[in-house]
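Missing here: one protein chain of the complex. Every other protein chain is in place.
Moving on, here comes chain A:
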Amino acid sequence: MTSESASTPGIDGDYEALISTTDVELLKRAWRNEKAAPEILHFESALIQRIRGQIQLMEETVEEFSGSGIDPLSVSLYQMDLDRTQYLLRSYLRIRLQKIEKYIFHISNNSEVQSRLSGQEKGFARRCTEDMERHLEESVLSKLPDNYRDILKQSIISEENDMVPEPHLDTFVVCKSRRFLGPFQLDGSDELLEMKPDDLCIIHYKSIRERVQEGEIDLV
């Protein structure tokens, strides 16, 4: 989602919404989208960096407060806010790691998907792939007959990498649009669909994929 580096801030209402959206709101949106989407989405590096900074600042502040005799009620409330934000951050990162583990070979063969990972995630994916390859080699593949020893293909005569699980992009997802979306074509049909703000739709993920990336549609 690139709502911060606003691609179309022309409409006043939108701009208002942009400047008044807190980072926590943005993180929550990114977290929900990531949870609901079948594939891994773009890593929100700027947002995560800002959130990390804020969390760190808040941790230091809470430490100061508990030392300096500010009433324990306020301290515990600040701690609650901190816990909530940390939960969102951790959950976001964990979901992405889960998806990486699930589609490990798909990611290592696909540079477009790799570009959506953060630097640390790329390192994780690489180590994961190496470990998995080694494990499969040692425990299974080396014991199979010659033509069936490849990790990516079922057998030598397969034309494509058919042993690689890929994300199911045609799962149905529930989504809401934030703005009025003019009629657009649904994947695989001639029908046009239009969405008003706050309409709840259940659609093929494939049909709305780009719109989710651009932040026009939110997954629920």
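As a convention for this text, a contact is a pair of C-beta atoms (placed from the backbone, for glycine too) under 8 Å apart; a residue touches a chain by one contact, two chains touch by 3 or more; residues count from 1.
The working rule: contacts and distances are computed from a predicted model.
Of "COP9 signalosome complex subunit 3", "DNA replication complex GINS protein PSF2", "Telomere length regulation protein TEL2 homolog" or "3-ketoacyl-CoA synthase", only "DNA replication complex GINS protein PSF2" is the UniProt protein name of the chain excluded from the display.
Looking at A:A46, A:L77, A:V140 or A:I156, the residue that reaches the missing chain in the full complex is A:L77. When the full complex is taken into account, the listed residue touching the unshown chain is A:D199, out of A:E63, A:D199 or A:E214. One chain is missing from the display, and on chain A it is touched by residues 22-25, 28, 32, 35-36, 51, 54-55, 58, 71, 73-74, 76-78, 80-82, 84-85, 87, 90-95, 98, 162-163, 165-166, 168, 170-174, 186-189, 191, 193, 198-204, 207, 220.
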